[in-house]
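Read the structure below first, then the notes.
Removed: one protein chain of the complex. Kept in place: all other protein chains.
Our next item is chain A:
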Amino acid sequence: MHIAEGFLPASHAVGWTVAAAPFVVHGARAVVKEVRENPESTLLLGAAGAFVFVLSAIKLPSVTGSSSHPTGTGVGAILFRPPVMALLGTVVLLFQALLLAHGGLTTLGANAFAFAVVGPWAGYGAYRLIRAFGGGLLPGVFAGMVLADLTTYVTTSLQLALAFPDASSGLAGAAAKFLGIFAVTQIPLAIGEGLLGVLLFRVLTVNARPELERLGLLQPAPTTTAGDAA
């Protein structure tokens, strides 16, 4: 989902940076607040950041014959709400822009908007929707992870279409072209990411039950013995 360094016209680069900056600043505040008020959250915050770090480093083959990487931003968005991911996701993008020449500093704003803002919010929205309709934690996690991943790539495609509308077919044609490259490849990856998220939360429901209850993901149950979460 990285838009490569220097490709976005300067006006777009500035525009997306201005759009993403408040989210990242708010996210930094959210992280500091969470750590200060709930120091025991630090471990899970680290896990959420680490999950994004691993997944965004792994380039996976897709059925379309090209490869791409998952995002992993759904975990933190579901655990700690999306603002936290605006910071953590941007840190990952910065690492990749500075050390790996993936993405870039001029495109950091646009990439952060897709990866660290839109994805986490969309994933969180899907999760909340499933829960509101009585769905369980794990179906909610699956939907949240898949949507966070897919919407990131859809956003990147639309950003590119805005910057490079097709000469003949305009914005819609360009959007279709970029979605064809990004979004189609991403569908199996998003499903795989959803399954990985379910696996992670299955482990967490057993081992981090107090945290999940405090964060409101699980109902406090009058447990007699630990284990066997629904």
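Observations
We take it that a residue touches a chain if its C-beta (ideal position, glycine included) is under 8 Å from a C-beta of that chain, and two chains touch if they have at least 3 such contacts; residues count from 1.
Going forward, contacts and distances are computed from a predicted model.
A chain of the complex is left out here; the name its UniProt entry carries, from "NADH-quinone oxidoreductase subunit L", "Carbohydrate ABC transporter permease", "Cobalt transport protein CbiN" or "Lactate utilization protein C", is "Cobalt transport protein CbiN". Within the full complex, the residue among A:15, A:89 or A:104 touching the omitted chain is A:104.
Screening A:28, A:162, A:181 or A:215 against the full complex identifies A:181 as the residue touching the chain left out. Although one chain is not displayed, its contacts with chain A can still be listed: residues 1-7, 10, 43-44, 46-47, 49-63, 65-68, 95-102, 104-106, 160, 164, 177-178, 181-182, 185-186, 188, 191-192, 195-196, 198-199, 202-204, 206-210, 223-228.
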